[in-house]
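The structure's right below; bear with me while I get my questions together.
With one protein chain removed, the remaining protein chains of the complex are shown where they sit.
So that you can tell them apart, the chains are marked A and B in the order they are listed, and the count of residues begins at 1 in each.
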Amino acid sequence: MSAAAQGQRAWLVAAVVAALILPLFVRSNYLLHILVMTEIYVVLALSLNLVLGYAGLLSLAPPAFFGIGAYTSALLALRLGWPFWAGLAAAGGAGLLFAAAIGVPSLRLSRHSFVIVTLSFTLLAQLAATNWTDLTRGAMGLPGIPPAAIGLPGLGRLVLTGKTAWYYLMLAVVLAALGAFAALVRSRLGRAIVAVREDEVLARAVGIDAARVKFLAFALSGLLGGVAGSCYAHYISFIDPSLFDFYYTENLLIMVILGGAGTVWGVVAGAAIFNVVPELLRIHPELRAFLYGIVLLAAISAAPGGLAGWVRARRAARAAEPSRA
Amino acid sequence: MLAQHIVNGLVQGALYALVAVGLSLVYGVLEVVNFAHGELYMLGAFGLYLLFTWAHLPYPLAVILTVLAMMAAGLGLARAAIVPHLRRPFEATVLATLAASIILQNGARVAFSATPRQANPPLEDVVVQAMDVAVTGQRLLALAAALLAFAALQLFIRRTRAGKAMRAAAQNKDACRMVGIDVGHVAARTMMLGAGLCGLAGAVVAPLYDIFPGIGTTAVFKSFAVVIMGGLGNVPGAMAAAGILGVGESLAGGYISTTAKDAFSFILMILVLLVRPEGLFGRRVRV
Partner (left out) sequence: MLEVRGITKRFLGVPALRDVSLAVHPGQIVGLIGPNGSGKTTLFDCVTGYLAADGGAVIFRGQEITGLSPHAIARRGLSRIFQQARTFPALTARENLRAAGQQHQGATLAAGLVPSPRSRRLDRALDDRAEELLATLEIPGVAATPAGTLSYGQQKLLGIAMALMPRPPMVLLDEPVAGVNPTLIESIKKVLRALNAGGTTFLVIEHNLEVVMDLCHNVFVLDSGELIAQGSPAAVQADERVLAAYFGR
């Protein structure tokens, strides 16, 4: 393995170790809560990253998949007594299905129509959650979602309450999601997705089925969004239609765009920074959203590649060859 | 009963057209989807509320001032979020206008709180009746304003130099640059026009309902449906689509349920996109 790859692996190991021992140093329940929310956001941010950063599709649907996953998991637990893991799988499946359903008609549209349709889908999902009261109890929401429980053979059930338990559970989910994500982008599918983003015409000319590749990327982003939603539902134990709010969209956009769309670690860093900092500063949610809007606007103009893009550019500038053929 | 639903639908359609025409115009000329479009409508509504309901200015004056204020806002939005990104890939303008929408909606929430307000426009209690069909006075006023606005827009686009520059930009921006038309100026003027139309809509249509910072989201939802169905960039198409949407919604609401009415616009939009992705009235950009 090359020196660079060895260095990267060392960083990775250090990061995982740090994440594992972090709760030992965190006293306050509130801080632990922020960390758990960050972990949930990382998974959701990966959803947007896959579709926007890697596939180059500006989809505003991830909050819809988040909400659909949350409601699926919550309803299965509340109405049918499904355990957390089953609900999680079902939520991912629901996200995948809805993404597939929306993807088929909308991916062949022009880019502008695509953005509009994905945004409209999120708005429609919110409408459905608010009005389909028989199923979702509308604006009253679904309270009392049971926490996650692991059945250990011979030892009985271990019910996960308390923020520390959730921190480790989510850490497992995050690491699994990150691992799967990294595997995906290094695979042939990952290469094909990026190729389609870079130049769809050329991609088709070299034999890539662009329509299928975009569809797969979009469907997988639905799966990730659904998984994140399920975790949220069981963690917070109460959900209502405000889940679908635009609020999540701008949070997501900031995390992914400022972190660096199209990279893995950039998005993780973005999710961490943009969750932890505002919470620590105790900014009121509406003011926070307002400030995020301004930051986003500034970032679009000044640093479209985000944090990761900036780092990459610095590295490239340092390594630039003096002569070229 | 049916006649009432249809008339309601047509009037509502005209109002949707007024709300949506700015969005269609801006896309038609600049190929930019202005995601802050709904917030411009919302600001127009709040502008009217502040001038008429709170400061007690006469209604016509309040409407005119609102339109002017919104034109200024449109200029500001153009400078901040659109002109800098005209030559960049389209994600830049989408994200920039999205950011603007976030700023405006949350700024309004911080400034005004989410409490719904009533504007109580002058004609809201007047009812006009003809042959079994009734329409409130304020709706008729809004309808009249919409029709006047459309006529004025047509005249402006066809007869004035600025209008011709817009049509040129709609067809080929690079050619404009080559003949000395400043595309940045055209962009700013188009945004001012679009925002002014939003302002008018905010001033005459929004008072029909409650006013609060979230009304922009509903407005943009409907506008998107109208613009997509009519064909992105096709202003007359958008108006026709608005009429269809208005009547369809009215019938859905009258004969099925209110939920059906709310979902109708999205469902119709998806159906149109499945069958004819370029919109009902074709994709050729027509301003």
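Keep in mind that, in the parts below, contacts are C-beta pairs under 8 Å (C-beta built on N, C-alpha and C of every residue); 3 or more make two chains touch, one makes a residue touch a chain.
This is a predicted model, so every value here is computed, not measured.
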Touching partners, among the displayed chains, of the absent chain: A
Residue of A:R27, A:R188 or A:R282 touching the missing chain in the full complex: A:R188
Contacts of subunit A with the absent chain, listed as residue ranges: 183-184, 186-189, 191-192, 194-195, 198-199, 201-210, 213, 216, 262, 324-325
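Just so it is clear, only the chains that are shown with their structure count from here on.
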Footprint of subunit A on subunit B - complex, ascending: 27, 31, 33, 35, 80-81, 84-85, 90-92, 94-96, 98-103, 105-107, 109-110, 217, 221, 224-225, 227-228, 232, 259, 262-263, 266, 269-270, 273-274, 277
For the subunit A and subunit B complex, residues of the former touching the latter: 58, 105-106, 108-113, 115-117, 119-121, 123-124, 127-128, 131-132, 246, 249-250, 253, 257, 284, 286-287, 289-290, 292-294, 296-297, 300-301, 304
